[in-house]
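Note that one protein chain is taken out, while the other chains of the complex remain in position.
Just so it is clear, A, B and C label the chains in written order, and each chain counts residues from 1 on its own.
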């Protein structure tokens, strides 16, 4: 539950028992071969794991490096979110819960939760800020088509931060039958640890694929975008004990790890964007999934340790990187993932990545959801 | 080139040499281990093959059958179209061509072609009916983001049929540098044969996966939707020499195989919807990919032989099936694929599928592209 | 040889007669098909206009039955309309309407057997097309099996007006003439008297389609169209009379 000085369980007393119940259930389920088999099978037959590791030849040649993409965009529902959600949904069913609660920003975690709920015969209630509902109308309809209830959140900035708060409020009154399915490596213990554990399938697969693909076995750099940071946490977990340099790429307007200060929000001590009075500041990013003013506690810890670096990228850099990857490789990445690509392009151009460097980058999701956003810019 | 009385090469003399050149190149490339390796690697690292075979437990239980889905929706770009396009694009590059020409209806084949072109460093020109451009604006933007030129077709019904005609017209004047990348098992020889050969990876994989998954090794029924019929042709090819009953499901308003009469269009003799004077009739389906007034010549032949059955499903049945599959299994299928699901639901309900029957259904694509269409209906 | 889309206007037979009177050696009558894959925008537009008027093969043939005998008529259409009736019935209907030839642009040599037999059996000439991309032995075979004349497609492209006659036109016409004694007519992209003259130098005649149809679609009267054709006729005759 603790990552150095970060993490913990800063929840109302009413949720302490519920969090403990989740922790105990997870500690009991995770080593159970039956649980592992069920999860592995769902990841194979529903999600389409393992996802490929794609060497990108044309962009690599242009940049003078060797770039490999871990293709989470090819998973069912189109982002890495499903890895975690299926794990938690199996756990919820094992705990005898009948409802899933989730918060969502762009809607990817909401769609994943609605999907897992439909698959396992659970009900799903997804909290989503009213502004995000307007921006991501199609994902709202996808969730409803999957049978989920989507609840608009009208408070605060009416985005992900407020949806998360509202999901927690709802859970306080519904712990008996409901399981709160957190979408990132945020929230109170055991969530940051559990979500990373479910997501480390990304890093473990990539580690093995790199060993097969690279003469050096381990890449020089491992790069992933960071909102709350679940795809990065899962990716880094597979490489933390290697010589690979770990780089988390944040949106300039949502750079909890790079620019945040220590605080407590949504159950964990971590790094958050806040003003001098300690009020949490709204994040602003073109990528809805990076539009969160904090970062998971493990990232705060990795930063303090110096084991991972956290860098920022602007909206414009991300958009340009998205188009460049599309034109050179035929891959339309999610705007979130495009941030990671943008940093690689910038760092290769600046000589920060030495010529010939091997870079493993997790492409966390596909960009179909972003086409209308990009279209408005064009 | 011939499938019984169907197929052939009914093209202007100006295209005869170009079609021969494609045929010769394909005959030479296909047995070449180098070509096979390149294609297999692209299918693995870019497309994410093999795609899973998903047993759908909850819907199967409701229907009293055992339904398995071949998940082409999980491929890169979201439909089976990419299997064929990558094969043809590799062939085009091998032939020294620098441009790809394609027609598209809903935009899936256009997106796949734009993707393959970007990946292999080729230019792409995609012809698309003006009406489809308006209906599928986001796919148009996806293609342009991938660097393809999208050319509006203002003639005739301004849909897929006319886009196909226009692509052929364009090819006549551009055979030297351009390769016409046909999107389905239609067109002159060698296209119907070659496209099916590239798509039979679906059937071959599914055959092996059924052998691992089913005690009977072979399913009782193999079902796929049919527009031009490429996913069905590729699927059927893997099972044609088994005892499985093959069922092609067409849209009621685009039922070339079920309701068409013998004719010649776009280079092949096959079955087409036409009036008493021999004028081709416009197709009408909620699924843009089934909105074509004919069917590939091999399907016409399989129908004559009695080896495959062709049935029709209404727009409403397809829409209901899409929602039912989403709610029970967490899979939002393409409207095209939902036609196949709809037939299974109807046939199981009517006792036409005996209780316990094993059914392998190819889910040709994902439904994200259809969400706005469905939203308008709701 | 001028081209006219059958049924393009209510009075299209008057246009036909005007073309005959203006000195056409023969006239190509297009039987409109919904999906004219080798035609450019002008003939597509004429086809759409004819179909929108309700034109059918049977109706067009009815319109021209009894048309003046001194100018031969050659039908042109896509193969689907031939298949619809069956080649034998289709060719017999042409012959009954007084049509002596048939051009099917989407029916290459390799697929032409059935139609050639049907046409021959009723005395209709199935005209085959050759293109600049046609290789030599195949060109000879096309020339051998074509009836009436050989249609030399002047360029790699669709029908329609062009600014200049493609260089490939003369090359192709000469190649065909080297293979056969049958007349060679050059078509595609020939719009003006000058272009006709140029194209005719290496051939036995020219086919003018889109240029005429553009005028018809723009409302030209039979007299207008006749005058245009007469001009072209005169230019061709003057050229022929030169030493």
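The working rule: a contact is a pair of C-beta atoms (placed from the backbone, for glycine too) under 8 Å apart; a residue touches a chain by one contact, two chains touch by 3 or more.
Every value quoted in this text rests on a predicted model; they were computed, and no experiment measured them.
Can you list the shown chains that the absent chain is in touch with?
Contacts of the omitted chain with visible chains: A.
In the complete assembly, which of A:175, A:197 or A:312 touches the absent chain?
Looking across A:175, A:197 or A:312, the contact with the absent chain belongs to A:175.
Looking at A:50, A:87, A:110 or A:267, which makes contact with the chain not pictured?
A:267
Give the residue, chosen from A:161, A:196 or A:369, that touches the chain omitted from the document.
With A:161, A:196 or A:369 as choices, the missing chain is touched by A:161.
Considering the whole complex rather than only what is displayed, give the residues of chain A touching the chain that is not shown.
8-14, 16-18, 155-156, 161-162, 165, 168-169, 172-173, 175, 261-267, 269, 272, 274, 277-280
As a convention for this text, only the chains that are shown with their structure count from here on.
Point out which chain occupies the most central position, where each centre is the mean of Cα atoms.
Given all protein C-alpha atoms shown, the central chain works out to be B.
Just the number, please: Cα centre separation of chain A and chain C in whole Å.
Going by mean C-alpha positions, chain A sits 66 Å from chain C.
Quick one: report the Å distance separating chain A from chain B, using the average Cα coordinate of each chain.
34
Approximately how many whole Å separate the CA-defined centres of chain B and chain C?
37
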